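Just dropping this structure here.
Note that this complex is displayed minus one protein chain, with the remaining chains in position.
By written order: A and B. Residues from 1 in each chain.
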Amino acid sequence: MTGSNSFPRTVIAASAVFIASCAVALQLNDYYLYVVTIGAIFAVLAVSFDVLLGYTGYLSLAHGALYGLGAYSCAVLTANHGFGFWTALPIAGLITGAVGAIVALLSFRTRGLYFAVLTLGIGLIGHQLFLVFDEVTGGVGGFVGIPGPEQPDWLRVSPTAYSALLALGLLWVTFVAAAAFVRSKLGAACLAIREDITLARALGIRVAGARLAAFTFSAVFAGLAGALFASMSNFIAPESFTVLGTGFQLVALVVVGGMGTLWGPIVGAILLTALPEALRVAATYSLLAYGVLLLVFVIFAPKGIASLLKAALKSFRKAPRPAPDATPLRREVTS
Amino acid sequence: MVNLRPSLATCLILGLGILPMIGGGAKAADEIVIGEIHPITGPATFYGLPESRGVQLAAEHINKAGGVKVGGKEYQIRIATEDDQASPTVGVAALRKLVSADVRFIIGPLASGVAPALKPIVERNDKLTQLIDGTIAENMTNGKNIFRNQATVGGYNVAVAELFKAKKYPSVAMMTDRFHAGFMNSQKDLAGNLKELGVSIASEDYYKLGDTDFSAALTNLRGRNAEVLLIRGYPAEGALITKQARQLGFTGQVVWEMVSPPSTVLKNITAAEMEGVYNCIPPTTEDYVKLGDEKAIALDKAYRAKHNEGPGELTALSHDAVYIFKAAFEKAGSLDNAAVNKAMAALMVSDIPELVTRYTPQPDGRLFAADGQVDLRGEVSVWRGEAWEPARLTD
Partner (left out) sequence: MMLELLPQQLANGLALGSTYALVALGLTLIFGVLLIPNFAHGEFYMLGAFVTYALVATGLNFWLAMATAVVLVVLIGWIVDRVVFQPVAAAPGHDSGGHGSGLSLMISALAGSIILQQLATIIWGTEARTIPAPMTGMVRTSLFTITYLQITIIATLAVAWTAVWLVLHRSRLGLAIRATSQNRDAALLMGISMTRVRLATFAIGAALGAVAGALLGATFPIYPSMGVNPVLKAFVVLVIGGIGSLPGAIVGGLVLGMVEVMVAGYGSSQFQDIGTFLILVAVLLIRPQGLFGRAQVER
């Protein structure tokens, strides 16, 4: 089904949703805006992570540290070296992408659980390095005084709203880039690797290049997400980039949302960011609910919300239609 | 194609559908809402919950006694509790939620990881006044709209220096929790201060919260002839390090620098093994009760009556924070943040007789220094029998 959507239409649809969500976001108060911003940043992480997990079939636990690398890169560039946010953002993405590529070259010597455990180790080392190199990172006390993203004069919204717009914008870019990636030859090669790596090799698919590209792609966007997070928070600390927190949470977002689709992870990110906020009053039980939810999804809907929605949509389509005047709707549905 | 559009729309609806479920309460006409941000759940509950309860108790007490009188009008205090789970992102969300519900006075947070995340937001917002009752890390206040009635780690270190001066210890091995921002950031200063006193630093080692094996570093103590082992962190690891050091043959003096109520200590180490250990921190709620302080005893009693257990060591600070706010409101004669900030900075220690904690007044009698920090000094106590007691250093 993914292949049947033409790329331009996907971009148009994504843009429409982007504009609509920006318009909605501008009506929200500071608190909801912050929830939206964090949700969107996690959605960026989840979508790009799914290119590796859902489309290529590799579970990396190093992405919490890569997200942190992007954040610290942006912090150092803007606070210590006077770079502007718009210069620091792409550089942070490139740095993270380059480190991601090195991590990938090391890790792809293994597969399956070994790959997961190896990246877990790398993620743990990364988190430790943020703590140990306190001359650069501020150590456990965190990095304070990161300048916020410069806001153009003509855009007269609050800094919080501006952050939310940036996060939604980055999400739009990520979504479109990921859509382009999975439709490309590299994306097709990744799918082949996921299905059967031996067969893919036998068919002459360049396995090494394709999966390296998938890992690097996800690393670049993890870096961009980290950079935006650092800049909008003005403060970062190593505890935001742990394996157990961020690394595993990414996996949860993608699994609950739906692996192997690009919009499923967005749903997962929204749900798992909003849920703990909604459950604030019952926070003692919120982590318990989180665990139960994860278990229920893995058992009853292993392909996530995306598959549930698809199934619901299918049954909706199959429902008997009484009159021929339903045709225009039907045409749209089947096109 | 359609797969995408309806589903993305669904995500949006899903997300927005959930958001309105999270709302702030409306406030009645004659009440002042004070927001408190503490870790009510998560790993730091154990410190956060007694703080949150201390705030509630103080507010109830004030309300019963007639509330706050501002400009000839009486207000009741309402506390809006938010949980930060000791996590920066959750804490920022909590603050923004309070701000969006038009809460303009904040008590908290506890965690050294949360306070610096809130700081840039509070500094930018001239409709906020924050009083920190938790973290001891340096540089958290600004004296404009961020104040703190808890000690800084520098205040703790005063007591360490005092102990070393009195006992003329020649050398020290330091073990510091490297996940504790306050202790880590003050490590260099403390080592410098001790060196000035002529103490040689035999070693500086680090561990982290949750570590269980310290044998490698402790074994090295033997080769370094350290007279004192100084442990800076939390009591569970403190107890474990103390035990392991003794097992590995360390016979010198053990000194703790940590908030460590005897009930917690004794869950992790026997009283016999603790005998003679020194601790260098400002007095806790329990210490004031032991000193026979009437206000502390009343607080302890009220806390036990309501919660069926003793107060936490930081309960007194949180309790005091509400009274500090009350005094600032009344002194300002207004609930305008700018006026409250100004009044807060000008408060005299003598303006607030209800304080349990015994602060050292600034030279001009004020409670806060220009940077918004109180002067709360560590004191040396020593473990005798089943608990800490004030140490006499002169003999």
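We take it that a residue touches a chain if its C-beta (ideal position, glycine included) is under 8 Å from a C-beta of that chain, and two chains touch if they have at least 3 such contacts.
Treat the numbers as computed from the prediction; the structure is a model and nothing was measured.
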item: Absent-chain contact - pick from B:136, B:190 or B:269; value: B:269
item: Per the touch definition above, residue among B:205, B:330 or B:371 touching the missing chain; value: B:205
item: Candidate in contact with the missing chain, chosen from A:11, A:59 or A:101; value: A:59
item: Hidden partner chain, residues of subunit A it touches; value: 57, 59, 106, 109-114, 116-118, 120-122, 124-125, 128-129, 132, 194, 243-244, 248, 251-252, 255, 284-285, 287-288, 290-292, 294-295, 298-300, 302-303
item: Subunit B residues touching the omitted chain (full complex); value: 42-46, 178, 205-208, 210, 212-213, 215-217, 219-220, 222-223, 235-237, 239-240, 247-249, 264, 267-269
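The rule we apply is simple: only the chains that are shown with their structure count from here on.
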item: Cα-centroid distance, subunit A relative to subunit B, in whole angstrom; value: 36
item: Residue ranges of subunit B in contact with subunit A within the complex; value: 1-12, 14-16, 18-19, 21-22, 40-42, 82-83, 85, 87-90, 92-94, 96-97, 99-101, 112-113, 116-117, 119-121, 124, 137, 178-181, 184-185
item: Residues on subunit A engaged by subunit B in the complex (per definition of touch); value: 1, 4-6, 9-10, 13-14, 16-17, 20-21, 24, 28-36, 38-39, 131, 134, 139-142, 144-145, 159-160, 233-235, 237, 239-240, 263, 266-267, 270-271, 274-278, 280, 283-284, 286-287, 306, 309-310, 313, 332-333, 335
